[in-house]
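First up is the structure itself, then whatever we jot down about it.
A single protein chain has been removed from this complex, and every other one stays in its place.
Chain nomenclature is as follows: A, B and C, assigned in order of appearance, with residue numbering initiated at 1 for each chain independently.
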Amino acid sequence: MPLITIDDQPIEVETGTLIIQAADRLGIEVPRFCYHPDLRPEGNCRMCLVEVQGYPRPTVACTTPVVDGMVVRTPHAGDQARRAVRGVLEFLLINHPLDCPICDQAGECSLQDFYMHPDYGLHRSQVDPQEKVRKRKAIDLGPMIVLDSERCVLCSRCVRFSAEVTGTAELQFVNRGNQVELKAFEDRALTDPYAGNLADICPVGALTSKDFRFKRRVWHLARTDSICAGCSTGCNLRIDHFQGTIERLVPRRNPAVNQSWLCDEGRMSFHALGAAPRLTKPRAQGTGDAVNWDDAVATAHGGLHAIRRPGQPSRLAALASTSATNETLLLFWRYVSETFTAPLLDCRLGQEDRWVDEREDTLLRRRDKHPNTRGALLLGLAADPAGGLRPMVAQAQAGAIDAALILYYPPLVGAEDPATLEALATLVRAVPFSVVLTTHEGEWGRNATLALPIAAWSEEEGTYTNYAGVVQYAGKAVAPPGEARAAAAVLGGLLGQAGRYPGGSTVQARFDELAAAVPAYAGLTIAGLASRQASVYPPEGRLPYGQEGFAGH
Amino acid sequence: MSLLSAESLAIIADARRAGPSAQGALLTALRLTQRERRQVGVAEVEYLARLLDLSPAVVEGVARFYDQISREPTGRQVVSLCRGIACYSRGAGAASEALRAALGVGPGETTADGRITFRLVECIGDCDHAPAVMLDDRFLGAATPAGVRAALDQG
Amino acid sequence: MERILTLHADQGDQPRLAVARERGAYDGLRKALGLTRHQIIAEVTASGLRGRGGAGFPTGRKWDFIRPQPGQPVYLLCNADESEPGTFKDRYLMERDPHLVLEGLCIAAYAIGAHDVFVYLRGEYASVGSILAAALAEAGEAGILGATLLDSPYELRINLQLGAGAYICGEETGLISSLEGKRGYPRVRPPFPAVHGFGQQPTVVNNVETLANLPWIILHGGEAFATLGTERSTGTKLISVCGAVNRPGVYEVEMGYPLRDFLAREAGGILDGRALKALIPGGTSVPILTAREAEDVTLDFESMQHAGTMLGSGGMIVFDQTVAMPGALATIANFYAHESCGECTPCREGTGWFAWIIARVLAGEGRPNDLEQLLRICANVEGRTICGLGDAAVQPVRSFITKFRAEFEALLPADQDTRPDWQRHGHGPRAARHGPLGQEAAWAEPVAGPSSARL
Partner (left out) sequence: MDKKDLPVINVTEAAEAETNLASGMGGTLAGMRVTFNHMVRQVLGKDQVTIQYPEQRKPYSRRFRGVHVLTEREDGSLKCVACYLCETACPAECITIEAAETPDKSVEKVASRYEIDLARCIFCGFCVDACPEEALIMSREYDLTTYERDSQTSYGIGRLTTRPEIEAYGAGYRPHMHYPLVESYLPGRRRKVTDEPEKERS
């Protein structure tokens, strides 16, 4: 393996590694616009010029593979490189509009950051603002993207993304010289379902998010790392929120799960939380709305406990959700199996256990729109092949069910399936005593004996296990509305009523219990998840996405 | 319906086979389209995109890279005056004015009747006849209004 | 003097195959087919032939880089995109002696094992293209360039491709991109075309004139070729001279031929007996030479390099005393601003900035520090770009300003304005920066400006 030194720091890397990658590994910031780890390097922005001992002129770090013994100096250490990068940055700015006050990129803009860098920025402008080349502004490119070609630095990241990743090739450059302009043919709306990523990969304010447009200045945003709950892929993302409201979702790079991408449905999924009215107070049938949590939990357990028949199976229909976190599911499973004898316990509304293995497209999206189906399956919540919501309904209609405990989260991506809602409604109507834990007001839950408001995605922390068995931690960004509580807390309460151990108070503790209870998770910890991609499925730890690969690659 | 003549389509088909990639035929296709349609506008771009199985954006991007491919229709005859350094030093400026007067249109313009387009082009490699002028693909040698007129009339 | 390229070119009937055959066309190819590839490459290497496109890279070495994997196709691309301002030698060859070019093409293809050849002609050479096509057809019917070469079993398919007006497509990787049906963007090297070229396959790109030397080299041997010219510039060179001379045109001279004699004899002296002011020896992409500098230069790579310029494409542009340098530079700067492909930053913005500043200087609206500004921009463009166009654009700007500074300074106002540049308003014409470059470019008449202090 070649051994090279960058700014006097030695590093050994695999053959074929690019200088810029080696520098990144050393944590040395090499300024760049066109280079992106998940796109083919093109070396056109010339911002990553570095000097290599023995080379007559500065060379681009993003296309030059390391050679053993190479001695590299970045602009931070080398005068030649510094002069080169200063020059390139000045060129990039001579025709850049003075838009920062109205540009959504401001605050997370490479041009701004680099210009403010003492090593290669802070030059005095030599051009009159009136002289700049004018191009077209505020061009609407469909539901996701707004294009401002004047701000474009022509790094071609977007062009390569639409050509290599989505294969739609909807963006191209036209003209020549300093008249070159980024353009979608006839300004047509971008059709590919991953267009939102263009706003992320654009290093400047040329391609910005239409949904986030003018909402907030980015420096006001608080950031929480999380996992997309839109489907069973479990793309890594960051929740940007301000004073308790989610403003946008942006992908986090994870080469093993979603590279740097996020589908538009996932990106917009947070809007689903506010789309319908939320359930904010525990509600008991008959008695108006005024039920406090303690009474509610007590009543719930009381009613459920009452149906137990000594020596005989309990006629309880317990329906968990494949959208719940592993920790919630463990408590649900524990409460049901520790309190009742042979109840109907399942997590399927439909065919989740089959859909979880089906792709929706060749890039990220999967047919199963639940984030944690694999986790639920690993917990044995779909043990009975004939189980699921529909059989429960059938039995309830046959009068074979005395009580129902339902945990339900509306999907964040795609509309709720009316048939499923109808089935739920029927189940609730058909059983004499029903406890519903859910996030939103819903017709189907009207007749429930007890409706308990729980926290939705982004309002509680926990782990999800994606289709391929990668266990990932999702943080809590905002507080649940009203009196809503994390489902884990509610189930813990029920366990307490049952005189059982209510589970740990922190997510770490609850996950340790999961690791202890479920062999697949043995030896894992929350802290460990962050550092490595733990795959618990299939058990031998083979990563299916390894073979599946991604579109356009 | 096809925007291009059968023989053009045949040539494009050959070009697709000649190179390692089908997209290699795009340049030829653009030239033929420009010659037959006198422009590569929206309709032409979409047609070529379908023909060569490319995205319209890609076709437009390539089309708008080259000087000889024009978005707006050009005249039936294109007079190209060289503004290269050699021709400049031999009075292309004066020639430009003379031609403007003779043709009634300035550089970059097309006559109202859509017959003649007058362009200034970069060095066309006819420097020994500076200031050099072309009519379509023909080198006319040194640019004199009379000479250009004659050439225009004989078509 | 020994003539290699223009031996028959002056006879009008040379394009006719029958005539050309009588004069020995394709004899070199016949002999080449009797040799092995390595023998041919050895001959060419021995001949010391260097690329005639402008860079002067040894042709034998270039061929030697081709090491295809088994079953991997190899491509030969003939660079006939002769767009360098002031250069028209390749056009001369292809029009007057197409079979010589085709013969060289076949030899080269055979030498590197290429079965598919593409001749990339610039769009403006459509008429030249039809001459080549006719010659090609004739040679095809005669069974010379049919499915196979002469009577050998060697398959060769020659394709003509016309460009559509883009200087950058004369750059070898830009030519490859254009041929692949993409925007003519040059590519970052490494990987070199010899490894990943046309369609990611091993590719050689040779200039027309380079190829035209091959038949002679094969017939008379590399040694013989090496005896011509100077030690490191062997053979002869086509010089296309234009501008202020009495007999502009294409002339073949032996390398090392004195420039003074060339101007006096071949070029027929300066126009109307005026005095030489300056000349650009190898297309606008090389530094200009003042009359004094030009005095004892000889026409070969080393001497030109020694004089601080390059032989380049051999497109010689001569200026007499009546030409004002600022106007000339504006024309050249507009050319590069117009022809920069816009892919990489320094060239895209730098060439535009050159044109813009020079335009306003010419319009008498320059700023006092504009010349320093231009030189500063030169330093920021040179050596920072993907391809050679950036460097090429720098050469004229820097050499014109340093060698004819007085003429530029005469156009600049004295500095009263003390405000920082970004606060000054109302500079120069927008033409250089706005709208599709060029059609609006203001003409500056080449009338006599204040003559340079150096003359």
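The working rule: a residue touches a chain if its C-beta (ideal position, glycine included) is under 8 Å from a C-beta of that chain, and two chains touch if they have at least 3 such contacts.
All of these numbers come straight from a predicted model, not from anything done at the bench.
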As a test of the contact rule: which chains in view would the missing one touch? A
Out of A:25, A:40 or A:213, which is the one that touches the chain we can't see? A:213
Can you say which of A:1, A:122, A:138 or A:509 touches the chain missing from this structure? A:138
If the hidden chain were put back, which residues of chain A would touch it? 100-102, 106, 137-138, 213-215, 217, 219-220
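As a working rule, only the chains that are shown with their structure count from here on.
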So chain A residues touching two or more other chains come to 173, 175-176
Which residues belonging to chain B are in contact with no fewer than two other chains? 61, 65
Which bits of chain A are touching chain C when the two form their complex? 42-47, 49, 56-58, 60, 63-65, 83-84, 87-88, 90-92, 94-95, 124-131, 133-134, 153-154, 173, 175-180
List the residues on chain C that touch chain B in their complex, please. 73, 82-88, 91, 116, 118, 122-127, 157, 159, 161-167, 178-184, 198-201, 240-244, 248-250, 280, 284, 315, 317, 319, 323, 327-328, 331-332, 334-335, 338-339, 341, 438-441, 443-446
Chain A-facing residues of chain C, complex: 166, 183, 185, 188, 190, 337-346, 348-353, 356, 373, 379-381, 383-386, 420-422, 424-425, 427, 433-437
